[in-house]
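Complex shown without one protein chain; remaining protein chains in place.
Right after this comes subunit A.
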Amino acid sequence: MSGIVVIGTGPAGHRLVTRLRRHDGTAAVRVIGAERRPAYNRVLLTDVLAGRLRPGQLELPAHDGGVRVHQGVTALGIDRRGRLVHTDDGRAHGYDRLVLATGARPVLPVLRGLLRPDGGMAEGAAAVRTLADAARLPGEGPAVVLGGGVLGVETALALRRSGRDVVLVHRNRRLMNRQLDDRSADLLAGQMRSEGVVVECGRRVRAFAPGRVLLDDGRTVPCAALLVCAGVRPVTGLARTAGLAVRRGVVVDGLLRTSDPRIHAIGDCAEYDGTVAGRVTAAWDQADTLAALLTGGTGHYRGTPPATRLRGPRPELAVIGRPDASGAETVLLSDSERYARLVLDAGGRLLGGILFGLPEAAAAAGQHYAHGLPLPPARLAFLLGTRPVRTAPARPADDLVVCHCNIVTRGQLAAAWRSGSTSAAQLVAATRATTGCGGCLAEITEFSRELAGDGAA
């Protein structure tokens, strides 16, 4: 039997299979996944660590009956000439098209006590990549998060919000140093500290022992759980052994083809245009494009614009595009709790930006960037999420509509008053003001008081 074989049940592989079946309900699809559990959404792993979600709630929707899923099976090798995938259960799976969605594996820093002699991680330590990792970690006691990138920051905040003592150790002096500049990194560290996370930047962990870690400045920090968030490396072994072109990831073109046109790669294992995106949105885009291509449709992957939006209620932090790009205009806003740095091209379109503590602008900037819209000329109002102050042409007060349901103006009310309707009730009877939604009742009452005052004066 041949057809499409997908290796990997992560977000990329799952999305691809879902879309393949949606586009073509007869597509023969087989999935090979090394994890023993059904596909799940690893993006939400921090919610499991924080006790906000149960592990079962991460499960992705099951595929329909037309998809054969081989769970807990590891692909051992690809026979490109025979178009076969050999798996550790002794089987061989023929394919017309093969898709590698093998993902990435956590990078483990060289650190005394982290690994057991057999190569596994020591008790009390785990990466934050799989549900198995989450299950290994003690559910209480002080936690140390190693690595201050996006995952480390989200993990530290989530654990702290679940009530645990958390120390975040990051070797760069800036948190999220690949995304942030000095000011935004400072604000982020400040926000984390205000929530009770101990932030140790420019520090390394020297050693891990049950119950504690040793920092490079000689201090010892209590640690029931060590969470390693030190980045990931694409899983490329299969591709490499099969002789496919591999640099950091498996090299693919705009049709998401590897150097063998019958083999594709998507998600965290794939390298397009010199980059491994390593973001779930890129994995989804690639899956969508490839699903269309494999079912007779058209499409071309052209990269996924980088965007990082920290998950969770606080802080409001968005990094869009390339904030370090040089542009025609730079917009800066900075005070004790907010920061924005936007780089624009000559047409006012966003090339990149960092927004901290500006929830409205973070949302709006994301939309303007995604859809290539020029920013409004009123930059400050845009950043603050307010409407610009415009000097509207002065309208005669008489033309102001008081009751919108019945279009009654101040002028008409005044005229009715002069004609003898000299109370709120009589104004209502004469003009029908207030008789629709009733929202202008207070205004009419106030206005009739005003008019009565004028009469008395």
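Just so it is clear, a contact is a pair of C-beta atoms (placed from the backbone, for glycine too) under 8 Å apart; a residue touches a chain by one contact, two chains touch by 3 or more; residues count from 1.
By our rule, contacts and distances are computed from a predicted model.
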| item | value |
| --- | --- |
| Name of the absent chain as recorded in UniProt (options "Molybdopterin oxidoreductase family protein", "Tol-Pal system protein TolQ", "ABC transporter" or "Cell division protein FtsW (Lipid II flippase)") | "Molybdopterin oxidoreductase family protein" |
| Contacting the left-out chain in the complete assembly, out of A:Gly299, A:Pro359 or A:Gly411 | A:Pro359 |
| Identified contact with the non-displayed chain, of A:Val252, A:Ala307 or A:Ile354 | A:Ala307 |
| Touching the absent chain when the full complex is considered, from A:Leu255, A:Ala328 or A:Ile407 | A:Ile407 |
| Touching residues (missing chain, whole complex) on subunit A | 41, 43-44, 47, 52-53, 57-61, 281, 307, 309-311, 313, 316, 359-360, 362-364, 366-367, 370-371, 373-374, 376-377, 385, 387-388, 390, 404-407, 432, 435-439 |
